[in-house]
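A single protein chain has been omitted from the complex, and every remaining protein chain is retained in its original position.
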Amino acid sequence: MAKGRVSIVVERCKACGFCVEFCPTHVLALSSAFNSKGYHPPHVVHPEKCSGCDLCGMYCPDFAINGTKIPQATAQQAAGGEK
Amino acid sequence: MKADPRGVLTGTHFLDGDHACCEGALAAGARFAAGYPITPSTEVVERFAARVPTVGGCFIQMEDELAASIALQGGVWGGAKAFTVTSGPGFSLMMEHIGYAAMTETPCVFVDVQRGGPSTGLPTLPAQADMMQARWGSHGDYEIIALCPNSPQECFDLTIQAFNFAEEFRVPVMFMMDEVVGHMTEKVVIPPADEIDVTPRKHTHKSVEDYLPYSTNGDMVPEMAHAGDGYNFHVTGLTHDEHGYPNMTPQVQDKLVRRLQNKIRSAADRICLFEEDRLDDADVVVVSYGITSRVAQRAIDAARDQGLKVGKLRLITAWPFPEKKIAELAAHVKAFVVPELNLGQMVHEVKRAADGNAKTFAVSHAGGAVHNPDEILNTIVEASRC
Partner (left out) sequence: MLNILDNRLDNRPDNTPDDTVNPVEQFLRSDRMPHIWCPGCGIGTTVNSFAHALIESKIDLQSLALVSGIGCTGRVAGYVKLDSFHTTHGRAIPFATGLKLANPKLNVVVYSGDGDLSAIGGNHLIHAARRNIDLKVICVNNLIYAMTGGQTAPTTPSHATTSTNPYGTFEPAFNLPHLVEAAGAVYVARWTTFHVRQLARSISEAFQKKGFSFIEVISPCPTLYQRRNKMGDGLDAMKYYKEKSKVKHGAPTSEVGLTLNGEIVVGKFVDRDRPDYQTMMRAQYVETLGERYLGDEVETECVCG
């Protein structure tokens, strides 16, 4: 069950890869999609592993991603409602 | 607004120009100064360092003039009225920060007690050779105001005027003294505080949501906020828009730089202070400023004794240059005689403003002493015959 989740502002991303590399639970990968500036933003490949530690947010030099802890009650819903 | 009595040393004093300038700054409300020692200007900040702790405020001697000329601007954005004091070589080092003050519209005063140059030149002897530097020394297009006192009394009075102009127009004001005026000692009358008009800072009254740091709403001088007021404003020396944000388009550059010029030029009639005497019937007008105006007075009196129709125009404001006044005079006088302690600076402005309608005679002097009045008299005689 996911303890956290990440939010990404794709248009700010410059695809440095810091978040992907330093995510302690390997939640992220660079997407094959482009943003409008032509960069490949990260996307969530293992949502269930996210701890919400926000290390991605601490590393992101473009203020384009951050992690949040999910309160446990909502976490169950989030896990169940993953699209 | 009237002066804060704490800073006003009301009474009749025997002061040199440097000390009178300091008292003028205190009377005007200056409570912060940053300086670096340099002859012949240091006495201004020496006195300030002694006086300001008893008035409320502080002085710091910085590590160089670069630091002094920007520390004072930090002081202004922190809420103080602030100034720095220097002379030739130090003035050269301050040029970048005159541009910064002009660009960021930081109200402040730069006092330059002029000495002989170039380079180290004549540290203890007078000159008036920084006049063009005061106007054009920083890169780019901008306007400043420059005032030229010719006595210790004016060092007091006009320093207050310099601060008042700085606040009204949010512009750096150059206070162009010279070594003789700085070191001559004369009677200086300091009036009671309630007789001294002081221009307060143009601080915004807008709400945080409504405040745009460089929005002018028709008035060409924007309202100011201080650090710590809660406005979260941004100040940059880069070309900036009304938010104060960098915006490097030709359109924003044009709008900003033209406003920086026009806010001064459009008020030039009010800013241009001068003293005139016996101009009504004059064929020749002696245009002078600072210490040279006092030497010229003797030459003018001697010429009148000889029956020559000569008048006096003393520039109190050197920048913006009173070109309108010169143009008016040029229409009905034969010639201008311009003595100055340099090899020809303001004389070029006189010539430009006269626009061929009257002749222009320079009485140049490389500095190190004042003119011999006879040199000026001889030129007046020559000009009268043209």
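First chain written, first letter: the chains are A and B, and each begins at residue 1.
Just so we're on the same page, a residue touches a chain if its C-beta (ideal position, glycine included) is under 8 Å from a C-beta of that chain, and two chains touch if they have at least 3 such contacts.
Everything numeric in this text was worked out from a predicted model, so none of it was measured.
Visitor: According to the contact rule at the top, which chains on display are touched by the left-out chain?
Guide: A, B
Visitor: Check each of B:27, B:70 or B:220 against the chain that is not shown and name the one that touches it.
Guide: Considering the complete complex, B:70 is the one touching the chain left out.
Visitor: Of B:13, B:31 or B:263, which one is in contact with the hidden chain?
Guide: B:31
Visitor: Out of B:203, B:258 or B:385, which touches the unshown chain?
Guide: B:203
Visitor: Across the whole complex, list the residues on subunit A that are touched by the chain not included here.
Guide: The missing chain touches subunit A at positions 2, 5-12, 14-18, 21-22, 31-37, 39, 41-44, 47, 50, 54-55, 57-63, 65-66, 68, 78, 82-83.
Visitor: Could I get the residues of subunit B that touch the absent chain, sorted low to high?
Guide: Considering the whole complex, subunit B reaches the absent chain at 1, 4, 6, 29, 31-32, 34, 53-58, 60, 62-64, 66-68, 70-82, 96-97, 100, 198, 200-205, 225-238, 245-246.
The rule we apply is simple: only the chains that are shown with their structure count from here on.
Visitor: Report the inter-chain centroid distance for subunit A and subunit B in whole angstrom, where each centroid is the mean of the CA atoms.
Guide: Their C-alpha centroids are separated by 59 Å.
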